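Inspection log for the structure reproduced underneath, given as structure tokens.
One protein chain omitted, others in place.
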Amino acid sequence: MDMDWHRLSDVLAMAATVAFAVTAVLAIRADRPVDIFGATVLGLITAVGGGTIRDVVVDVPVFWVQDLSYVWVAVGASLAAFVVRSVFSQRHIASLMDYLDGFGAAMFGIQATGKVWDLGMGLPAVPVILGVTTAIGGGLIRDMLAGRTTLLMRPELYAVPVLLGCILFTLVLAYFPEHRFYGSLLCLLLSFGLRAAAIHWKLQMPGFTQTK
Amino acid sequence: MDMDWHRLSDVLAMAATVAFAVTAVLAIRADRPVDIFGATVLGLITAVGGGTIRDVVVDVPVFWVQDLSYVWVAVGASLAAFVVRSVFSQRHIASLMDYLDGFGAAMFGIQATGKVWDLGMGLPAVPVILGVTTAIGGGLIRDMLAGRTTLLMRPELYAVPVLLGCILFTLVLAYFPEHRFYGSLLCLLLSFGLRAAAIHWKLQMPGFTQTK
Partner (left out) sequence: MDMDWHRLSDVLAMAATVAFAVTAVLAIRADRPVDIFGATVLGLITAVGGGTIRDVVVDVPVFWVQDLSYVWVAVGASLAAFVVRSVFSQRHIASLMDYLDGFGAAMFGIQATGKVWDLGMGLPAVPVILGVTTAIGGGLIRDMLAGRTTLLMRPELYAVPVLLGCILFTLVLAYFPEHRFYGSLLCLLLSFGLRAAAIHWKLQMPGFTQTK
């Protein structure tokens, strides 16, 4: 069962890497002028930036230095997204990308929460904080580098589903550690389900304040 | 006496945490639309961001991973500031917040200078650099994430009082280590006193250049 979790964890992280790199490149291209170098750097940073912060904060080897496949996959996906952009420019594909990006965020959050939990550091708050950091950190760095408004200042319901998924997963890890594998899938589904509902119904955070 | 310093150091860091979280949330809300999640993340980053950079650079365990109370206090203060904002919206309270924020910066600077000095790394420049980093780093990250002009590009006298306080404290640590406790209080008062004077008389940095 533990083996299953580790395999699932790797699959989650790799799928999220592809999702983040592709959606980052497409979102930036639709928004700002950028060349193939800049787009690839931003795709790579979006995909590995959050996990890099996580690994540095808990002082473990940075995951993509240990396993180059994350780098190759992120660079490959970024280059592919930059080159074959016309495929993605249609409305339906762009919408699919939003869901894929939300799925990536949910996956990174759950996977990172599990990784930090296993290190036993600062339970239960640090796994949740670094789960959310892994999911949104790369996108925050990307938006600052690209001069875009970061998601912290946008009303869309993006990070809170990740936060809830990570909190729920720490409850699984604390009280039902023997159900870790299926518990992670359940948290993933709930987290992504909430995000998908937010995309579909254009849900916004309540209490989003306007400047006085 | 050494015990006294450590207790004082903890009290300084915790008080600065509250000051930074509260003033960050209030300053952002007055300036930009933000929801309770974004405000709390920005409050937390403002409070712990600078110290996180410090700990990563000197490669010691990150303080809030070791001691979760910084996280709970920063999150609690941020949430409280977001919810009870009407109390703080009046002019007098807003002004008080400026002083509290300056006090937080002075405290973080002195406390971090002492922490890095004790590690014996890169004396005397690194304790000063990381003292200033601890005091202003979180605010710089907050402003970049929120799309605001960072304090490095504003003419107000904010970081220089912190810099002077940290330099002065390294002189105490180098030449009067036996007076560390009262020396730190003196440096704190001088540093905060200069900042308070800057707030009261709206002092600006000399030589602040306009674009040609």
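Letters A and B name the chains as they come in the text, with residue numbers starting at 1 for each one.
In the analysis below, a contact is a pair of C-beta atoms (placed from the backbone, for glycine too) under 8 Å apart; a residue touches a chain by one contact, two chains touch by 3 or more.
Just so it is clear, the model here is predicted, and its values are computed rather than measured.
Residue-wise, the contact with the chain that is not shown comes from B:140, picked out of B:26, B:100 or B:140.
Note that of A:145, A:186 or A:203, the residue touching the chain absent from this view is A:145. Residues 56-59, 121-122, 125-126, 129, 140, 144, 149-153, 155, 159-160, 163, 205-212 are the ones on chain B that touch the missing chain. Residues 29-38, 41-42, 52, 56, 59, 61-62, 64-66, 68, 71-72, 144-147 are the ones on chain A that touch the missing chain.
By our rule, only the chains that are shown with their structure count from here on.
Put simply, the C-alpha centre of chain A and that of chain B have 30 angstrom between them.
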